[in-house]
Structures are given as C-alpha cells and as structure tokens.
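Of the protein chains in this complex, one is absent; all others appear in place.
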Amino acid sequence: MRSFYLFIFLIISFQLNGSIITPNNRSLPFVMDGEVKVFHLIAEPITKEFAPGFFVNCWGYNGSTPGPTIEAYEGDRVRILVTNHLNEPTTVHWHGLILPNGMDGVVGLNQRGIQPGETFKYEFTLVQNGTFMYHPHADEMTQIAMGMEGFFIIHPKEDNFPVDRDFAIFLHEWKIPIGQKTPMPFEMFDFNLFTFNSILYPKIEPLVAKKGEKIRIRFANAMMDSHPIHLHGYEFNVTRKGGKRIAEQVQDSQVTVTVSPGETRDIEFIADNPGDWALHCHKSHHTMNQMQHNLPNILGLNKKGLEEKIKKFFPNFTGLMGVNGMGEMFQMFGSHDHLTMPTPENIAPIGSPGPHGVIELNGMFTILKVRENLTSYDDPGWYENPSGTQAEAIPMSIDKKPCSWMQSSP
Amino acid sequence: MRSFYLFIFLIISFQLNGSIITPNNRSLPFVMDGEVKVFHLIAEPITKEFAPGFFVNCWGYNGSTPGPTIEAYEGDRVRILVTNHLNEPTTVHWHGLILPNGMDGVVGLNQRGIQPGETFKYEFTLVQNGTFMYHPHADEMTQIAMGMEGFFIIHPKEDNFPVDRDFAIFLHEWKIPIGQKTPMPFEMFDFNLFTFNSILYPKIEPLVAKKGEKIRIRFANAMMDSHPIHLHGYEFNVTRKGGKRIAEQVQDSQVTVTVSPGETRDIEFIADNPGDWALHCHKSHHTMNQMQHNLPNILGLNKKGLEEKIKKFFPNFTGLMGVNGMGEMFQMFGSHDHLTMPTPENIAPIGSPGPHGVIELNGMFTILKVRENLTSYDDPGWYENPSGTQAEAIPMSIDKKPCSWMQSSP
Partner (left out) sequence: MRSFYLFIFLIISFQLNGSIITPNNRSLPFVMDGEVKVFHLIAEPITKEFAPGFFVNCWGYNGSTPGPTIEAYEGDRVRILVTNHLNEPTTVHWHGLILPNGMDGVVGLNQRGIQPGETFKYEFTLVQNGTFMYHPHADEMTQIAMGMEGFFIIHPKEDNFPVDRDFAIFLHEWKIPIGQKTPMPFEMFDFNLFTFNSILYPKIEPLVAKKGEKIRIRFANAMMDSHPIHLHGYEFNVTRKGGKRIAEQVQDSQVTVTVSPGETRDIEFIADNPGDWALHCHKSHHTMNQMQHNLPNILGLNKKGLEEKIKKFFPNFTGLMGVNGMGEMFQMFGSHDHLTMPTPENIAPIGSPGPHGVIELNGMFTILKVRENLTSYDDPGWYENPSGTQAEAIPMSIDKKPCSWMQSSP
C-alpha cells in the first residue's frame, strides 16, 4: 500500500489544468489513480516573507499559507491524502462540501485526529460546484489563526458562465506584536496585520486584465473579523454566496462586498474601465500595517515651544508626529526609497512608492490593473492617465477661517 | 379585574399547539379569553446551569433564558401580560411586529416603565407571519445582556411552505470571568462565552431528523456581535431575513448564514445526507469556553531544559502547555471521563467525549443528527459510518523538512 502511493507521487508526473489565479500562490497538482484525482496536502510549520524583509512564523500546507488552491470538477472522484507534520493532531474539514459524514473532518465527532507523522486518506465524489474552503477542525482556534486554510474550488461540468480572469483571494487577520515573528492565536479582536493570501502590499501580485474581459474574484474568510471588500471604479455583481450560483436577475449589484468568517463570496464584472483601481478592505485600519493603538492623542496640540524644550534634552529629536494628522507617518516608515527613518527589525512596511507619491495603503490592499492593450499578464507598471482625466491643482486660494482647536503650525 | 385574570390563570388549563422546537426550552402556554390568546411573561432573575456543574446568574422570563418561545397565528388577537419581578423597571418590545405605537414598548417614548411588582397588559392583533423576537426596551444594555430575550414566532394562516422539523436557536454572548457566576453587562466586545439558547454543548439537545425530512432552523440575535452560523454537509436556503418570506427563486444558497444583532434568519433544507453534522458559529473563539486571552505566546518555544529547571523548583509541575499548539488543552480541561487535571470551580467545560475522541467544540455548537431510520426524536447516539466512508490512516510517511522555528520536540 505504502509503495503504491509513493509510486504514484514519485514517478507519474503531476497534472494541473486549473484556471484559477491565486495571487502569490498556486493550485495543487494531482495525479490520476484510475478515475480518481489524487491530491496530497502536507500540514506543516513554515516561515513566510509577508513583505520584503518581514518574516512570519506560520503553519500552512505544502510550504504555503494559504495552502495551495484545490481545483476539480463537479462529478470528480477525489482522494486527498493529508500528512501531518505539525507537532499536534490535525484534521481537514472540507468547508461547504456535501460528502459522507465520515469525511467531514471534525475531530472527535467524525474522525480521530491525524497524529504527528501520520497520513490520512479522504475520498469522496464532488456533487456540487462553487467556491469552498479547506481548513483544520482540530485545535482550529490555533491552527487556522496560524495560517492553515485554502480554497477548494469546484468547476461546473459545463461552464455556462465562463470568465476570462478568475482570481481567488483568502482574507486573514493576524496579531504579531512589533518586532516579533510568531502570530498570537489567542487574539480575538485586537489584530494588527491584515492580508490577502497571507501577503502584504506591495509584495502582492496585482490583478491584471485586458479591457473588456470578464473578471471573477472569489473571496474566502476563515478568521474572526468580517471584511467589507471595496473595489474602485466599478459596480460588480455578487454571483455566489457560498452555495449555488445566483441567477443573474437576483444578483446584488454592489461596490463593497462584506465577507464574514466562514463565508465565501464571488463577484463578477466586465473590466471596461481602464486604470489602476484600488481593491481593499474598507475598514481603514485593515489597510494599515502593525499599528500601535495605545499612542497618546496629540491632534491639534500646539507644539511650538514644546519641541524646542524636548530638543534641549534630546538633541537628536526630530519633531512630534501626529499633531497635524498621521499622514507624515507614511513618509517616515515606508518600505523603500522614500524611507527617511530607521525602523525596528522584522517590521511590515507602512507606505510604499507609487506613481504619484507614497501609496499609504498596505495590508488588505491590491490593485486591479486594467489596460487597453496587453501582451502578457505580467505587471504592466503604473497606469498613465489620458490627457484631461486626472485631478489637478488649480490656482485658487480661499481664505482659511481660523479654527480655535487646530493650530496653523505645519 | 384582578380576580378575573387570576381566575383565568389558575382554573382554565393552558393550551399549547405549537410546532416549534426550541432546544432545551419550550413554547409559552396560553389561555383563551373569548377570541383572545392570553400569554403571561414574568421577568425575573434566575440561576441557570449552562453546562453540568456550571451555574450562571441570569435574568430571564418564566424561569428561563431565553424566555419561552411565543407561538401564535397570523390574524390572532393576543394579550400578553408582563409581570416585573426584577428590582428595576422593565418593558417588552415586540421586535419586528407591526402593532399600535402604544404597544411598542420603548420606555419613555411609548410607555412608562413597568415598575418592580407591577403587571402590564399588551394587546394587539398579529398582521404578519414570520420569526420575530421579544426583549426589554428599558435598560436594555443590562437586561438583554443578562439573558432577557425570546422568540415570537407567528405562523402563517395557511402554511404553503410546511416543514417537518422547525427549530429555533437564540444566539447570545456573555462575559463571565473564570470562577464568577454573574455576567458583566458593561462588556461591549471582549466576551468569553457564546451560547445557543443560553446552553453550552454538550448540554444542548441535538437537532434530530429523519432522512428526507424538510428542516427549518430559525436564528435570532439581540446582542452585540454578529455570528456566522455554519452547517456541515449541506447547502441550505435562506428563506427569511426578518420580514416577509423570500420567494424560492430569490433565496440565497449558502453554507454559512451570518446573523447580526437585531436580526433573525430562517434557513431550510432537505435532510438527505445522514450523519452527525456540526452546526456552529464559524468564529473559532465562539466555540471555545471561557478562554483567557492574556496568555504568553510560547508556540514553537524550545522547552527542553526549561521544563527541567521549572521542575527543580516546582516538583508537581507537569509541563508547559501550548508549545506545540493548544490541542492538548482539550484533553486536560474536558468535562467528563477524559478529565486529567483539576479545574477551578464553576467553570464551563473545554472539550467533551465524542465517538472518535474528544470533541473540541463547545459554546455555539450543536449537532444535526440525520438518520435513515428513527423510532423517536430522542438523541439516537453517535452515527456509525457505513464501510468505506470514513477518513482513515494509511501507511505512508513523508520525510519532514526541518523547520527552523518549530522544534520537533513533542
């Protein structure tokens, strides 16, 4: 038996005919054993670079978090081998799938835990199509929080709603105190890092599309917070909410789709509006990286005199940040060339260079890049606005009314 | 007048012809006064056993939290007497009901408060059907948080969408510090106990159904957090979102339904997939009991040497928990036979025995038990998987790649 599986995995070449684009990730290859598609997931600890120079200790599958995307077709018979290379038992729950009860993966209820070093075999026939997930159902508070989760996407037998570009983005929030590398799985609500596919902008690959293409973006969430995902420049239709595809005349038309824990959402639209369009969680703290929230509020403080006094005692002091807002922070802590201040080691960037200055969005943020002409789907660089289509300064000045609480001391 | 009501309640036998199953709870009996159905709610402090040996000081109605389910029919004239046995004023708001303004129950706006010892009479005609709620609208921050809430279910005159099993589950979160008995109503977000019908698994009654039956589950939420409720093994339809029933071709097909505060949701499906299916909130901390979150993060710590040093000074020390994950916690703090460690008094169990080892889910968790054959709706015990339908270990071992941050020291 053992030699049989080894034989399959070592000699027969893996197949992959998926159509899903999971940015910064990949789909899981499989081998055929007769009529059965055989996949192999290995649960294991990994270290992942979330952003240039920022490494995080995670748990994942096959070297990545989220795990590789499983793609198959309605009607397929699938066998999924799960090897546990963690130091504690795990299982896999096939979230949303209609399958025999013994394959459902809840430890204690549907199966015993897969012990460290063991491999379990799950096998069932796919009777649905849609966007589903896989994740542990043993110590899931810890294991999911550490990054164990992935897409399970079942294509319909006959695709009556084909798209040109089919993206998959897994939402995740983390609590990683500044300077540390290991997330805190006990955290319930006070998270400080928010990711698409466990990657932080600017390391995340943009979503690239040709003008006129039909686009689908699939979102999944297995964590604690809900994430209202906002796409700029478009109205889109919500085509699926976890189960069967929604008939066209019933689909919600939205500009922000909220994805709660345990939910998946598919959205679709025609990429008819060229440009570099922000796609991000609309909770404004979720596009920040590793904020500290216990800072004193000095908005509007009159800092004249105060700064001079501080400089007397601390000659290297460069000035109070936050009196006029937090915008200057992006200049000071940014990731790249515009960096003007030393930062602690192993920290996520705050701000990164864009075509018009520093882009202040990180975390749950990426860019949909729609172009008239494309020779490849590689990153086409920044969008150039046609003449007369960009906001611009005009020579107009309005007298500023004095405001008692906000000093005019920039 | 007084003797009239006493007469009714003491001599005429109560009637109850409801069809709703409120697990671990009941529907409220009524008496007929001519054409009027007369119900009687008594607001009062109670002590409730949430789990074996774990008692909580609550406020509720007629001895229970949630209060008993009120069932009636569209077109009914109902009179609801509300007696206040709290020590402060209360009112009842009939959440979602279309009724005369003076019956709406907002203290100060629609009526004066019902003083301790007083009884108020509400009377109105039911012009809708659906899943509604009742709860106080006086000091509601405290009174609802303490458990005062209940279902108000109005059956349609003619039921064009009959179901075989019609369940009602009220969602609630609590903050009860370990070792204490009284919930903290000031809490806004840092809750540590999460319940279906104010009961913790394993004390909650399972949802039992015969294969092929049509099932409805009604959820209600009057608290602060939203709860994405995930059912395993099924796609279901959301048939109602608080108001009128949704036409079939418009119903969302989902596997997780999010119920926000002030909302009710009905879901329906055919129980065609036998087994023991988990039904739970998908926020993973909401299936934990009384977690403490201010613990240090020792995931991946190399404990060799460290444990020996600790044992030198504390000979009874049994080892650090949490280096390899939190799975071992369920073994140590479980509720029953597998208990291996003494726990504080009056604490909710973490983990309970299942057919395949310890079930690690508590809190907002219960089991849908679907069976081919049933002679009664009593708990049928654990599901036995047909041969060949259960995940199982196979003799395969894959070399473990060394991971720098996670020690191999189980």
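Think of it as A and B in the order they're written, each chain with its own count starting at 1.
Here is the rule we use: contacts are C-beta pairs under 8 Å (C-beta built on N, C-alpha and C of every residue); 3 or more make two chains touch, one makes a residue touch a chain.
Values in this document were obtained by computation on a predicted structure and should not be read as measured data.
Across B:His85, B:Lys214, B:Arg371 or B:Lys400, the residue that sits in touch with the chain not pictured is B:His85. Per the touch definition above, the residue from B:Met224, B:Leu301, B:Met321 or B:Leu374 contacting the chain not shown is B:Met224. On the side of chain B, the interface with the absent chain consists of residues 1-2, 5-6, 42, 44-47, 57, 81, 83, 85-89, 91, 93, 95-96, 98-114, 116-122, 128, 132, 137-146, 181-189, 222-224, 226, 241-244, 246-247, 250, 260-263, using the contact rule stated above.
What chain A contributes to its contact with the hidden chain is residues 189-190, 226, 228, 230, 232-237, 249-250, 252-256, 258, 273-278, 282-285, 288, 291-295, 297, 299-300, 323-328, 330, 351, 353-361, 367, 383, 385-386, 389-398, 400-401, 403-410.
Note that only the chains that are shown with their structure count from here on.
The rotation relating chain A to chain B, fitted on Cα atoms, amounts to 120°, rounded to the nearest 5. The distance from the centre of chain A to the centre of chain B, each centre being the mean of the chain's C-alpha atoms, comes to 32 Å.
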